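Removed: one protein chain of the complex. Kept in place: all other protein chains.
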Amino acid sequence: MNAATATILLSCPDTPGLVAKLANFIHSNGGNIIHADHHTDLSAGLFLSRIEWQLEGFNLPREIVAPAFAAIADPLNAYWELHFSDRVPRLSLWVTKQDHCLLDLLWRTRSGELNAEVPLIVSNHRDLEPIAAQYGIDFHHFPITADTKPEREAEELALLDRYDIDLAVLAKYMQVLSSDFVEKFPKILNIHHSFLPAFAGAKPYHRAYARGVKIVGATSHYVTADLDEGPIVEQDVVRVSHRDEVADLIRKGKDLERIVLARAVRAHLEHRVLVYGKRTVVFG
Amino acid sequence: MNAATATILLSCPDTPGLVAKLANFIHSNGGNIIHADHHTDLSAGLFLSRIEWQLEGFNLPREIVAPAFAAIADPLNAYWELHFSDRVPRLSLWVTKQDHCLLDLLWRTRSGELNAEVPLIVSNHRDLEPIAAQYGIDFHHFPITADTKPEREAEELALLDRYDIDLAVLAKYMQVLSSDFVEKFPKILNIHHSFLPAFAGAKPYHRAYARGVKIVGATSHYVTADLDEGPIVEQDVVRVSHRDEVADLIRKGKDLERIVLARAVRAHLEHRVLVYGKRTVVFG
Amino acid sequence: MNAATATILLSCPDTPGLVAKLANFIHSNGGNIIHADHHTDLSAGLFLSRIEWQLEGFNLPREIVAPAFAAIADPLNAYWELHFSDRVPRLSLWVTKQDHCLLDLLWRTRSGELNAEVPLIVSNHRDLEPIAAQYGIDFHHFPITADTKPEREAEELALLDRYDIDLAVLAKYMQVLSSDFVEKFPKILNIHHSFLPAFAGAKPYHRAYARGVKIVGATSHYVTADLDEGPIVEQDVVRVSHRDEVADLIRKGKDLERIVLARAVRAHLEHRVLVYGKRTVVFG
Partner (left out) sequence: MNAATATILLSCPDTPGLVAKLANFIHSNGGNIIHADHHTDLSAGLFLSRIEWQLEGFNLPREIVAPAFAAIADPLNAYWELHFSDRVPRLSLWVTKQDHCLLDLLWRTRSGELNAEVPLIVSNHRDLEPIAAQYGIDFHHFPITADTKPEREAEELALLDRYDIDLAVLAKYMQVLSSDFVEKFPKILNIHHSFLPAFAGAKPYHRAYARGVKIVGATSHYVTADLDEGPIVEQDVVRVSHRDEVADLIRKGKDLERIVLARAVRAHLEHRVLVYGKRTVVFG
């Protein structure tokens, strides 16, 4: 087993001495940095950083780390997060009828490849309920109509709270979440079945076929109020040819969707992603 | 040296017996097929084919091949082209100020990698004239303004005719050709510096940066009256990260543009591309 | 549903008129070719072909197709196979302890993405027996020692015969099959967790790490008496960096292994693969 570590993700206006400030905070309290990566976006004037250190030998009690670090970060006008590696994140998976991303994420969490628990599956249909049962995961069914959407979303938000969910993963969830929902629970990853911004919106494979592209892609992004406009975490592509009909694009796309979404979820779970504006830093 | 071959590209409404008809035409006249690839687009009801055979032993004189084949193809309502491999295609390269695609294509033709002659370079600026001089290629400069465009394009069309040009390659030519021009000379390949249909239009790398994509691409397509909407011949992509600024996207994109355009030109020169609607078949 | 088709895979010494012979056989019997792809390996002097035609309207009874075609193929000294698309191929999956390729293939067959039945899982350990049970598939456990190997392999061959297996897929089966076994049942696909011929043999990820490569791969090939030397059907790669430890290479490799093996199985099931010597043609 790996020993427990703490990770800080931080972004703030660039100013001299930031790396030294962060490193000194950890070192002076007895911590040993095992990964540190800093990036300066010169055009945005922004410093972005990820530091991970071993908790063994670190002489601040856990509950003191955040307030102690705040004393450094607040004067910097910084956005920051603190995570402990032995706190296992809790995921909620959201699906409609397609099972490939759901099965893939369940396999990866069960096998330990992804360090997360999945206590909750949400769906607007009942088709995938048997998979939830098979894995012993609670399944909540919310049929959505235009009329009932506000009420359903309120219930969904209550569920996320009740299950203490850290991240909602839209694993082929074919419903648009309202901007109100996203504002109240902003930690949501989606998989879109195209190489965004190409073919945003509905039926991307059909439109890719009609356009005659030679490559199709998939994109995982955080969900924002603007559909398909959220900050991109991961993308990948696969080559297609004139022999591939729409059904082949869909089939090839499924493999992409599984892998792209899994990579994005993994980066998030390892606290490697910082968002600023429409852009993300994904630390290596 | 490879022995001379003939190639037929053909598309027509699908009907039984087409492969047999084509094969029999060649075999009964003593030809030996060395490559044959047929594709049926079932949704379009279209048969598309490329057949290449050795001319040695073929007992039709060259000038008779086309009329003899027309007797078969016309009743099929077919579009078809006949090419002889020892007729070296003649290219005209169109550029503005960037030299990377121009130099790349010149290197590939001079080294024999591309089977083509380049007797003519056209530009709306004089910046790359020294490269033309160095390679001993005629350079024609056509400064374009909105007022003079029709006149200039008429002169350009006359040049293409005078130089007996088979294919015009827009190798980073930063001018839009009029629909009238394209109608009169439709054999034009362009390189667009994005993964179409994403970032069609101007400044694709700046917009890709602003959108925060994790992959950028390049697209080579035939030019049609609709800008950036022509049938795609080849696309490829390269991964980028948060560390890449716009200048890095441009730099990485240049390598893509060179390779994607060269592949498309090669496929065209080897008579591997059939266009139907907005789609292409690129035979392997 | 797609209408039933017949597919012929054929290789023979190259000679003029082969495409015409094949096309005429089908056309003269009322068949409509929907895919035809021919390749001539000029250095080997070999003609290789795949033709698929619709059985509706074809006026030879099924049991007569093979003998009728043999009358054409035998004088050509051809190797050939005839397949009907409504005969669902039967797979046997062979595993040891790792489940990722097994689960992936089961998901693809159950969802209909792969047109095959899986009546039999074979393993040298009992770890994955619960998965077989869950899918309702017979599981046969053959612990292997050097002493018992000949006896066990005889039993395994009897099983393949009893279950009427068309293709055995070694889906991370960590045992070498004897050359005697391979001779008696040559239709075997394997997945090797490296970019062959790099890192043939044991522990490829550990050796890739030690060598400091920047890309790792996976290879699916037919099994021959020479370990890791069989004809390659499919390969793919993924980029790694100095941040990836052996465990990361293994993790990234698993995604590759799943996809590369699935693509190879699919190509085989669609009768797209012809082997000659150590090479394969995989028709598009």
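By written order: A, B and C. Residues from 1 in each chain.
Convention: a contact is a pair of C-beta atoms (placed from the backbone, for glycine too) under 8 Å apart; a residue touches a chain by one contact, two chains touch by 3 or more.
Predicted model, so just to flag it, every value in this text is computed and none were measured.
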{"item": "Listed residues C:Thr7, C:Asn32, C:Asn124 or C:Gln235, member touching the removed chain", "value": "C:Gln235"}
{"item": "Touch criterion as defined above, residue of A:His27, A:Arg110, A:Lys184 or A:Lys203 at the omitted chain", "value": "A:His27"}
{"item": "Identified contact with the non-displayed chain, of B:Arg162, B:His206 or B:Arg251", "value": "B:Arg251"}
{"item": "Touch residues of chain A, complete complex, unshown partner", "value": "16-20, 23-24, 26-28, 30-40, 42, 57, 239, 284"}
{"item": "Residues from chain B at the interface with the omitted partner, ascending", "value": "99-100, 103, 107, 111, 113, 134, 241, 243, 251, 254-255, 259, 262, 284"}
{"item": "Touching residues on chain C - with respect to the absent chain", "value": "39, 41-43, 48, 195-199, 210-215, 217, 231-237, 241-243, 245, 277-282"}
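One rule holds in what follows: only the chains that are shown with their structure count from here on.
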{"item": "Type of chain A:chain C copy interface by residue overlap (half), same or different", "value": "same"}
{"item": "Greatest separation from chain A - chain, by CA centre", "value": "B"}
{"item": "CA centroid of chain A to CA centroid of chain B, Å", "value": "42"}
{"item": "Overlap residues in chain C, where contacts from two or more other chains coincide", "value": "284"}
